[in-house]
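Reading through the structure tokens given below for one structure.
Missing here: one protein chain of the complex. Every other protein chain is in place.
Order of writing sets the chain letters: A and B. Residues in each chain are counted from 1.
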Amino acid sequence: MTASLEVDRLAYAYPDGTQALFGVDLRIERGERVALLGPNGAGKTTLVMHLNGILTAGHGTVTVAGLPVTKGSLKEIRRRVGLVFQDPDDQLFMPTVREDVAFGPANMGIRGEELDQRVKLALERVGMLEAIDRPPHHLSFGQRRRVAVATVLAMEPEILVLDEPSSNLDPASRRELAEILRSLDVTVLMVTHDLPYALELCERSLILSGGVIAADGPTREILADAELLAAHRLELPYGFRAT
Amino acid sequence: MHVPDGFFTAAVSISAGAVAAAGTAVCLRGARRELDDRTAPMAGLVAAFVFAVQMLNFPVAAGTSGHLLGGALAAILVGPYTAVLCMAVVLLVQGFFFADGGLTALGVNITLMGLVTVLVGWGVFRLITRGLNGRAAITAASFVAALVSVPASALAFTLLFWVGGTAPIEIGTVAAAMGGVHALIGIGEGLITAVTVATVLAARPDLVYGARGLAAPLVLRGADGDVAVVPERAEAPAARGVRGVRPFLLAGVGVTLVLAGVVSFFASGDPDGLEKVGEDQGFLAQATDHAFGEWALADYGDVGGIPVGVTGVVGVGITLIVAGAVGRAARRRDREAVQESGQKSGREDATV
């Protein structure tokens, strides 16, 4: 069976010469939920930008469900990889929730009744159907993040990539989002600093540090290795124990 | 410097329109190489930024004020082709939305503030960074490029005014007024361009098109700590620059010549523009005799009051041609050096 996501020897330098990735290898199977952990400046965002071809690999390859990311495959790649950004205000830019959720599928050429169905289904899956005709900036932060997830779900992605999904959420919204993510039947890659959230949602974790994958294993084991965490500037909240 | 409707004769407006349209078409093709997903909003931002700095009127000498043009800045930040498009968009929006610059004068405005500033600015910038490298060189080159681009644009304006301005003012007066004010604005433009480029270079070097030559080979780190260098990059960004710049310079020279040639050709047959100035100056016979620019220029060299602007524009043209020639020679030498030493693939990248 082909993996949902496969990254092989990925290296990248920004045009001015600053290198951010130094040969990243990873493989995520279909249906897995994986956390990508790492300190600031480890290259997490740069890696995520490669997953849907916003950045083009300087060296190495990225393959999504068997399809390599190339200039020619971008359209299909962007349908398959759903990226949810950290700040929902960056993701929601249309005047109403309906138009915002429709933006992705409309770019894929879907129109009319089918578009309407997709929008409603996506909003239903995140429990935001009743907000369909409201302007996004009138919603609470937690609601906006759920709509942001819906905008991506409407494209029926193969893999959902979330950047810091739990940041700035109050405990109730945090729990609601976790329930939604668990209910979804897609592969999930979650970039986060929030180690307990990773433990709660993901059975497997990766540590990206210094532009390479420094550790890969069951979340429980990684979070129990205090030395490993300290070496990569990761910290569990006070009083929290993974085991 | 936004020229309003009715400022130039129809002939000049139409010829400049043709030049602007041709230039924009060339740049639309060229910009596809410069623009990728990440740089598209950059072009929009540069356009917005140019728009904003053009509103920033700052005082220059005795009660006059002028505004920045921004062409050199745009070229350094997003590349010359895209820069022309940015300038064209700014002028279109200003014309249609803000009533700044006449709609029939759009061609003139795009030619003067878009094509001329970008061509001269980028030409000067490449000329300097060809020989020198590093961030300080880029900043210094930005200053000089912007400094030169503004008076160059003012001189181009003077040339157009000479061949087809509707106002009967002595060309010498126009040249002195435009040249003087814009030399001062050039200093301001140079400073703002250099500081902006330096700031962006410090915070987000990946956003400066003109700094692409700084790229270094990629390094791979293995899991066990071994380090390997990727020998050759599939697509070095600066290598695209090598291909991209030469046609651009050629196009620049072409545009300058077409401007000089076509415009004076049109103007010579037009009773409203040159003839009027001609009558006033008493050299009408010569003006209609020599239809083409270069001829006319040679003749006017010794007529009082005229040569300042004209020779300036010719100077710009010559500078461009010399820049192109020097560039070609330098690159040929570089290539030979590369072939000799065999390995230094990064060198050529850095030079164009």
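What we mean here is this: a contact is a pair of C-beta atoms (placed from the backbone, for glycine too) under 8 Å apart; a residue touches a chain by one contact, two chains touch by 3 or more.
Everything below uses one rule, namely that contacts and distances are computed from a predicted model.
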*The chain dropped from view, which UniProt name applies: "WG repeat protein", "Cobalt ECF transporter T component CbiQ", "NAD-reducing hydrogenase subunit HoxF" or "Phosphate transport system permease protein"?*
"Cobalt ECF transporter T component CbiQ"
*Taking the complete complex into account, tell me which visible chains touch the one left out.*
A, B
*Of B:A22, B:V93 or B:V219, which sits in contact with the chain we cannot see?*
B:V93
*Thinking of the whole complex, not just what is shown, which of B:T104, B:T129 or B:T158 touches the missing chain?*
B:T104
*Footprint of the hidden chain on subunit B, which residues?*
4-7, 10, 13, 24, 28, 31-32, 35, 37-38, 40-45, 47-49, 51-53, 56, 58-60, 82, 85-86, 88-90, 92-93, 95-100, 102-104, 166-170, 173, 184, 187-188, 191-192, 194-200, 203-204, 207, 276, 279-280
*Just the residue numbers, please: which parts of subunit A touch the chain that's not shown?*
49, 52, 54, 75, 78-79, 81-83, 85, 87, 90-91, 93, 99, 102-104, 106-108, 111, 115, 151-152, 155
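By definition in this document, only the chains that are shown with their structure count from here on.
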*Would you tell me which residues of subunit A are touching subunit B in their complex?*
9, 11-19, 22-23, 25, 53-56, 58-59, 210-213
_Residue ranges of subunit B in contact with subunit A within the complex_ = 36-38, 201, 205-206, 208, 211-212, 214-216, 218-223, 230, 233-234, 237
